[in-house]
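Just passing along the structure, written as structure tokens.
Yeah, one chain of the complex is gone here, protein chain that is, but the others are all in their spots.
Per-chain numbering from 1; labels A and B assigned in written order.
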Amino acid sequence: MSDMNDKDKKNQVDPKENSRREFLKEAAGGTLSAATLAAGAGALLSGSNEAEAKATWGEWFQKNYRLMTDEEKKESVDRLEKRYSEEYGKKTTVDSVPAQEGVLFGYALNIQKCIGCRRCVYACVKENNQSRHDPEIQWIRVLKMEKGNFLEENMDKGYPDKPGIQVGGNAYQNSGVVLEGEHYYEPEEVPEKGHFYFPMQCMQCEKPPCVKVCPVRTTYREPDGIVVIDYNWCIGCRMCVSACPYWARRFNWGEPNLPAEEMNPVTHYLGNRPRMKGVAEKCTFCLQRTRQGRYTACVEVCPVGARKFGNLLDPESEVRKILEKKRVFRLKAELNTYPKFFYFMD
Amino acid sequence: MKPIIRFGIDSFLYVIRGSAMFYGWLMFLGFFMLLMMYGAYEQFTNGMIVTNYNDQVSWGLYEAQFVFLVGVAAAAVTVVFPSYVYHHKKLKEIVVLGEMLAIAAVSMVIIFIMFHMGRPDRLWHLLPVVGIFNWPNSMLTWDVLVLNGYLVLNMVCGFYYLYKRYVGQEVNKSFYMPLVYISIGWALSIHTVTAFLVNTMPSRPMWFHSMMPIKFITTAFAAGPSMIIVSFLIINKYTKLKIAEEAFDTLSQIVTWCLGIAIFLGISEVVTELYPSTEHSFSLQYLIFGKHGLSGLVVWYWASVVLMVTSFIILLNPRLRRNLTFWLPLACVMTFAGIWIDKGMGLVVPAFIPSPIGEFSEYVPSAIEIINTLGGWASGLFIFTLLAKGAIGVLLGDVKYSDKWNLAGEWQPVVHSEETSK
Partner (left out) sequence: MKKLGKIAAAATLAAGLLTGSTLLAADTYLDYMKKPAPTDCFESREGYSNVAPTEIKPGTPNVKCSNKTNGVLWWGDPFDGTEPMGDLPIDADYKHEEAVVKPRTGQLKYYAPCTTCHNGSMVPYPKSKAPRALVMHQDIVPDALDLQHGRGAIWCLDCHNPRNRDTLIDHNGGEIQFNQPMKLCGKCHGEVYSDWRDGIHGKRIGMWTKGGKKRWWVCTECHNPHMVQTKRFQPIAPEPRPQYPRTRTNADHERNHGAGHAESAAGTTGGH
């Protein structure tokens, strides 16, 4: 039991961090505490500031984003902009740009180039306002995989070893087995000898299992192929988290810890706006950027240019060129999820 | 209208009055329910961070109870089915107790669903018209439908039957019997849909097999009647209601054969997965043997195997099975515990280990999870105690409609305590 208590303690929010955040919020004139936001209908009434309480009511009662009229969207976005600006002490914009016509986003990743530096992981975190700790949320996970090594002395070592007919050899070594990758590698330098790296994130499936299982249709596929989540409509049932074969979805187990100075104020309603506790989130191909024409944060940061992004409907785009010139594969293609995230090699 | 109101008041007054032991039992449960109030407060204000859930293992103790208890709820059919289809007289007399158990079990299911939710304040998003109900796409919406439907069916059947007994009339067969038959099919559906909820996700290979629904049903029909048998034995001992041996005989045979089939299905699963030992068997390997040095569930798994196999051996022996004082309750408790592990934590947690991209992790419930789970069970038992007591009162004729009626008078307390029942 004492063991468990230790763990519980560790899971608590760093008090220093918390007080600083509280202070910043106070300084910004925000009286609405994070706890109030999510404590349920009863607690909603306890907001001391009438305007704030009204905003929270408004958020609580708003419709699913997809079903909102343009006015309702505007109202909702304005409400959020006001609240975020106060809460984080800086002018925050919440975009509601819809999908562009003639655009289907696609991604290609050169696993031969990837060196496992994890810069994409943190570019994503800087851009997308994930909770920084407890829970730490990262949308990209990079696996370190073994290139494998076959040893002569193992050639005739059989399985089973002793009496019986040999049904297998021991010369086998792990080489490129996804399920046996390392997630928490921390060497001095990357790439390491004898290894390669395999980043994974949301594959923006054409047939996303996560969308199918959502009981309230809070997650859906946008016309430009991005699977999005209306964070204000999510009930936190985590069916999507279980159903995703790529482990792409993350859950805000507690109120996100996003320090004001780390917050990116350029946001989109369906993208990187700050989330609340108890909702799912995932990669959106940096919707807030890509719908404005900009590359995703992970593409821009990759120091070896392993990450490629573009419009799958444009034959001249980088991704289409890759599909044309290179051999590509998709992860777990046998599941018929049709990811728009391709892996390739030179 | 008058008899209905009186039925409510009479039952209520009957239910709240009892012996010291009765109150003691309720207070014992109430203690855990109070603890749960605290746990729920912690969880609903701070979020699920107070649990030990994480992105790797995103279901845990709560979902384990959820899956298991849906089975218990469905198991009411093991009383209803023989009563009405095979006209088992002795079971028919007490069929309503099975329905009361189903109501209590579904209530627990609802409690654990509330704990499962990240945003319980937004559950209204599921409501038709004001919200969006992603039916028929989402398996969860099917589960919501069948569970609520089952709750309503059991409440209607159960309370209608009790009311008729209360006013001393025969049930209207053209109204009642169709509902009974629907509820028999419906009981199967709630556990089937719960199985579909988990086994339609190829992302979790351990769950992704078509044997899941039948395994769910057989384990449910072993664990559920076990609980019914134990509660009937308690009722026999502590109330004036005497349940006939034939009822126990039928129920214990159901437990025996369903447990036997469940064990057989378990063996089939293990052989099918472990013989080829593909990547998809990693979860099962983790559960049974441990993997990569992580072995948190191994002890639990083998305990479950021992419990289930031993109780099956006991139950196979008719002499032991008919021993209502020791062997049958022992076997029932063992079956119940074994399946609680097997279809609870043993089913839910390993499916998340490894994660779909191969991360091995482990999960241990937090203190808050444990008190909430205890509280959930206490709440269910609390509800069942009250419902069963009221039902027994009606069955015994202690709660009965009469024209001459005053709130305080005439009513005779039923003897519940051990000493006085002898």
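Please note the rule applied: contacts are C-beta pairs under 8 Å (C-beta built on N, C-alpha and C of every residue); 3 or more make two chains touch, one makes a residue touch a chain.
Because the structure is predicted, anything quoted here is derived from the model rather than measured.
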Interface partners of the hidden chain - shown chains only, full complex considered: A, B
Of B:Val15, B:Met33 or B:Val57, the residue in touch with the unshown chain: B:Val57
Touch with the omitted chain, as defined above, among A:Ala53, A:Ala99 or A:Val190: A:Val190
Touching residue (missing chain; options A:Lys63, A:Arg83 or A:Arg141): A:Arg141
Contact with the hidden chain (one of A:Glu180, A:Glu206 or A:Glu222): A:Glu180
Residues belonging to chain A that touch the chain removed from view: 7, 10-11, 14, 90-91, 115-119, 121-123, 125-127, 132-133, 135-136, 138, 141, 146, 157, 159, 168-170, 172-174, 180, 182-191, 259, 262, 265, 290, 293-295, 297, 299-305, 308-311, 314, 316-318, 321-322, 325-326, 346
Positions on chain B contacted by the hidden chain, ascending: 52-57, 277, 285, 289-295, 359-364
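Keep this in mind: only the chains that are shown with their structure count from here on.
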Chain A and chain B, separation of their C-alpha mean positions in angstrom: 37
Of chain B, residues touching chain A in the complex: 44-55, 58-59, 116-123, 125-126, 131-134, 137-141, 144, 198, 200-204, 279, 282, 352, 354-359, 364, 366-367
Chain B-touching residues of chain A, taken from the complex the two chains share: 1, 4-5, 7-8, 11, 35, 38-41, 43, 60, 64, 67, 134-135, 137, 141, 143, 177-181, 183, 200, 209, 212-218, 233-239, 241-247, 249-255, 277-280, 335
